[in-house]
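Note that one protein chain of the assembly has been removed; the remaining protein chains are unaltered in position.
For subunit A:
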Amino acid sequence: FLLISASLFSVTKQTEGKELTKEEKQRLRKEKKQQKKNKEKKDEKASQGSEKEKKSGSLAAAAPQPPAKSTTVKTPSAVPAPAPVSVPSSLEAPAPVDKPSKTKAELKAERRARQEAERASKPGKKGEPGQQAASGKQKAPPSELQPVIKRLPEHIQVDNPDVLKKLAKKLERQQIPLRLDYGYKVSLFSHLHQYSRKAPLTQQLSIPSTVIHPAVVRLGLQYSQGIVAGSNARSVALLHAFKQVIRDYITPPNEELSRDLVNKLKPYISFLNQCRPLSASMGNAIKYVKKEISNISSQCKEEEAKSKLLNCIEWYIKEKIILAAKAIAESSIEKINNEDVILVYGCSSLVNHILFEAFEKGRKFRVIVVDSRPRLEGREALRRLVQRGISCTYVLISAVSYILPEVSKVFLGAHALLANGYVMSRVGTSQIALVARAFNVPVLVCCETYKFCERVQTDSFVSNELDDPDDLMVTRNGKTQLESWQEVPSLGLLNLVYDVTPPDFVDLVITELGMIPCTSVPVVLRVKNVDQ
């Protein structure tokens, strides 16, 4: 939801920007005068002045409020503001903006900005930002420092009863059942949902469902039961389901396809979100589909529009997932030498693909598969690798420090790459990266660019997924220790799905655009935004 609203915002801000060019010119002239004054005053503090200009230049034009602006202006200084406000500001930090504006309120904020500027570092701006960039093209940047009424995703605000009420109302409107939380939640995670696998959402739907397309119902069930798992698999399955929806879609009379289809998709997306929270890759795919749909011109006939959309989706899958995997495999093969011992964790489709390709090309290496409870996905990876004839060793994650002295490289897959360089992946990845760093073993993360995400996160608590806690129970010698954990009031089970790895543990990220360090993720995002 975050990404979708961000894109909508950028669209609206672009149109607003074009309307204000005349006023901008006036402001530019005023600004020039002020600049001259500042230069005459203090030559030493030239950097301060230019920074101040940058801040004043970067103030938004459209109806800002001073407090909101001052908080957005604080972005470059990286002062941690309270959570809801800092999320929108940090999202727009990457793209520096230069839009001059002068009102009384803005002057006040400018002064505040000057103070901030003394503390702030310069995030790569040019000498005279005010004039040049503003007269340049109006890209997504203008949206960066708008006082954003950014909505936080609902799935990380479970502890807020108002948000829950709103969600319940929305689902009622869309005629989708609300999924209830299950079991005792550990207090550190009371802001997240925790569902039970034994109570899938589909049990609460009437069959046949009139509101939700059957392909989507099936997909939701596959997600919640874990039949379709893994970020690539989920995205591809989602896109296939959307293709089916589009094929079966008939425009109702007096409606435009571009608007109606998007509205049709909304309840499906809520339903899938209830079945299992959407992944970053799915979010990006949905954004793309919605954009393509809204770009269909009203002149287009229905059949034509539908085939166009189907082709777009095909292209997306082919280019972003399949060809990207090929490109990544080609670059990674250079990193795999003969007599290498490679460590992999869990079952990442991309890493498996790389290993298969390398084996086909004749490289001699052996693989150590690390696995962890309760998902035990490593067994699937082990099965696939052994079937190809690759010699493998299998260990549990607690034995990693025992086996690492033999390892020459670690290959990890990613669920998403965040804008501050952190890698979000299956829980346990950060641990492996930590121990590998302690033993000086290089860690390589393989990730397609469609999984790059504009969110930022520093720990694994604020935004995560809680899986069914009953999965942690295990039966040994006929005895299950935690059988009656629900009856004991002070006992909680925590089954995390994701964790974030800090960029200093990761040596290299291999994408289809090349091999980049972790910290270049925002650069790639910027380049992608410009392309689009």
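The working rule: a residue touches a chain if its C-beta (ideal position, glycine included) is under 8 Å from a C-beta of that chain, and two chains touch if they have at least 3 such contacts; residues count from 1.
Here is the rule we use: contacts and distances are computed from a predicted model.
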item	value
Options "Autophagy-related protein 101", "Translation initiation factor eIF2B subunit beta", "Phosphatidylinositol N-acetylglucosaminyltransferase subunit C" or "AP-1 complex subunit gamma": UniProt name of the undisplayed chain	"Translation initiation factor eIF2B subunit beta"
Options A:Glu154, A:Asp468 or A:Asp499, residue touching the unrepresented chain	A:Asp499
Selected residue (touches chain absent from view) among A:Gln157, A:Ser235, A:Ser281 or A:Ser372	A:Ser372
Listed residues A:Ile296, A:Leu382 or A:Cys446, member touching the removed chain	A:Leu382
Candidate in contact with the missing chain, chosen from A:Asn160, A:Ser190, A:Ser401 or A:Thr519	A:Ser401
Contacting the left-out chain in the complete assembly, out of A:Gln244, A:Ser331 or A:Thr393	A:Thr393
Contacts of subunit A with the absent chain, listed as residue ranges	186, 188, 372-374, 379, 382-383, 386-387, 391-403, 426-428, 430-431, 434-435, 438, 459-461, 472, 474, 476, 481-482, 485, 488-496, 499-500
